[in-house]
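A single protein chain has been omitted from the complex, and every remaining protein chain is retained in its original position.
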Amino acid sequence: MQRALFDAADVARVVDRIAHQLLEKTGGARDTALLGIPTRGAPLARRLAARIKAFEGVDVPVGTLDVTLHRDDLRLRAVRALAETEEPPGGVDDRLVVLVDDVLYSGRTVRAALDALRDLGRPRAVQLAVLVDRGHRELPIRADYVGKNVPTSRDETVRVLLSEVDGRDAVLLEQAPTPARGAGPRAGEQPAAGPPGPGSGGTGDRGRPDGVPAGLRTERRP
Amino acid sequence: MKHLLSAGDLSREEALSVLDTAERMESALAGREVKKLPTLRGRTVVNLFFEDSTRTRTSFELAAKRLSADVVTFSAKGSSVSKGESLKDTALTLEAMGSDAVVVRHSCSGAPHRLAGWVRGSVVNAGDGTHEHPTQALLDAYTMRRRLSRLEGLRVTIVGDVLHSRVARSNVLLLSTLGADVTLVAPPTLLPVGVEAWPAAVSYDLDASLPKADVVMTLRVQRERMGESYFPSAREYSRRYGLDRARVALLPDDAIVMHPGPMNRGMEIAAEVADDPRRSTVVEQVSNGVSVRMAVLYLLLGGRSE
Partner (left out) sequence: MSGASGRGRTDDGVEMAIWLVEGVRPYGGRPVDLLLRDGVVAEVGRGLSAPSGAHRLDAGGLVALPGLVDLHTHLREPGREDAETVETGSRAAALGGYTAVHAMANTEPVADTAGVVEQVWRLGREAGLVDVRPVGAVTVGLAGVRLAELGAMADSAARVRVFSDDGHCVSDPALMRRALEYVKAFDGVVAQHAEEPRLTEGAQMNEGVVAARLGLTGWPAAAEEAVIARDVLLAGHVGSRLHVCHVSTAGSVEILRWAKAKGFRVTAEVTPHHLLLTDELAATYDPVYKVNPPLRTAEDVAALRAGLADGTIDAIATDHAPHALEDKQSEWAAARPGMLGLETALSVAVRAMVETGLLDWRGLAERMAAAPARIGGLAGHGRAVAEGEPASLVLLDPDARWSVDPAASASRSRNTPYAGRELPARVVATFLAGEPTVLDGKACL
């Protein structure tokens, strides 16, 4: 059961609005860097930078920050493939770093991002921009820029599609009958690993595929 | 992936995921002052080294520590291991300690396989007898890919004591899985009966193979493993199979020279060749080893325990 929350045009408008808000709140986005959290936070960050440049001619450095190695829930699922970490040109020290992600849910991904960020350097300040905030926070984390607040129930899933990854832009709300979970939602949680590969994105909010080839079994020859 | 016992157990996908993960880990730590990731915090990695090996042991230790795992090292000397405690009893001790992974180096082929039957955690083969050394092959492949940007179709010549070399076995398996073309060069006495079944070409003539080699990997000619008469003298061996400056001149311009270490300078490889900064990868093989071993430990322990 799937419901479209945004179509492509909506996504574009929301990205524009966040870009404006960012410019407004930071007084022109000077000494600022955008760090996208893979998978879909990365193209989002690049789009934001492009819109900011279009609106006010400011070149905001963009990078990506893979948070996998800093997650607190690694042991709950099969091992995950790592994504790219690319420091924005000029680094993060003494800058305002805006983390960019597609969906904000329990907050654990952002918390892992803060840990990962700490190893990159010492920003002056850190803000958070997300396309969708679906509630159910488990940590005291809030976004500075939100595209849309979407109240959801725990058995629903918010799926963001971006053309760079999925071939089209949309935000979908899915009502999948999911099996009983343990401790409640984790950002980026997915149903059982499907085939790897970019864009295969399961139905989880993270949208990032497991990536590590399933079936890495190891039975020794008998 | 539960164990890493043989390079032949890795599919092409699995092997590439190790290399890709190693790359990502390297870039995750690049330039940082604090080279530490919290990923394997709370996990225990035991290094069980029945054979002396400072290089591989410290490489695994460093890899585990960089991922914040707790590391315990048993080395052969001065432990119950050297007093003749059986492999099985050692395994039971490790079980009682609750190790998540055991990295084992042993002088007997197949020891890690036996261990895997006695412990619940993951077993990583750090070199078993003359059988395999999978992480060495992985770091060798990683090094080749970094230097030459590809593995598919890469022409790799491995020269030396293939018969007794676990590095050779693992490399032949892994490189062929990754699509490289392997040629083995050695005197006939140092090639195993049955090598015809390996996914590699075989030659006795080193000079003929060099002009077509993108990578030359020289194996240590293992004096300590040899009985007698594999070759008449060290001099004849190095004359016919040693990689000296004259032979390096036969190589294509971009070809690289590798050695798993430790080297017998002057025997299988001339000192000046080993130290040639342009061609020799001997030093970076060591640092690549840490990244690759971090990747292996992450892939074995970084998710739900199987």
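Read from first to last, the chains carry the letters A and B; within each, the first residue is number 1.
Please note the rule applied: a contact is a pair of C-beta atoms (placed from the backbone, for glycine too) under 8 Å apart; a residue touches a chain by one contact, two chains touch by 3 or more.
As the structure is a prediction and not an experimental result, all values here were calculated from the model.
Within the whole complex, the absent chain has one touching residue among B:P38, B:P192 or B:G261, and that is B:P192. Among the residues B:H131, B:R247 or B:R293, only B:H131 touches the chain that is left out of the figure. Residue B:K88 is the one among B:R32, B:K88 or B:R304 that touches the chain not shown. Of the listed positions B:C108, B:L250 or B:V286, the one in contact with the omitted chain in the full complex is B:C108. For chain B, the residues touching the absent chain in the complete assembly are 86-88, 106-111, 113-114, 128-132, 166, 169, 192-195, 197-198, 227.
Definition applied: only the chains that are shown with their structure count from here on.
Against chain B, in their complex, chain A makes its touches with residues 66, 68-70, 74-87, 115, 119-120, 196, 211-213, 216-218, 220. For chain B in complex with chain A, the touching residues are 1-3, 5, 9, 11, 13-14, 17, 20-21, 24-25, 27-28, 31-32, 34, 36-39, 67, 113, 116, 298-305.
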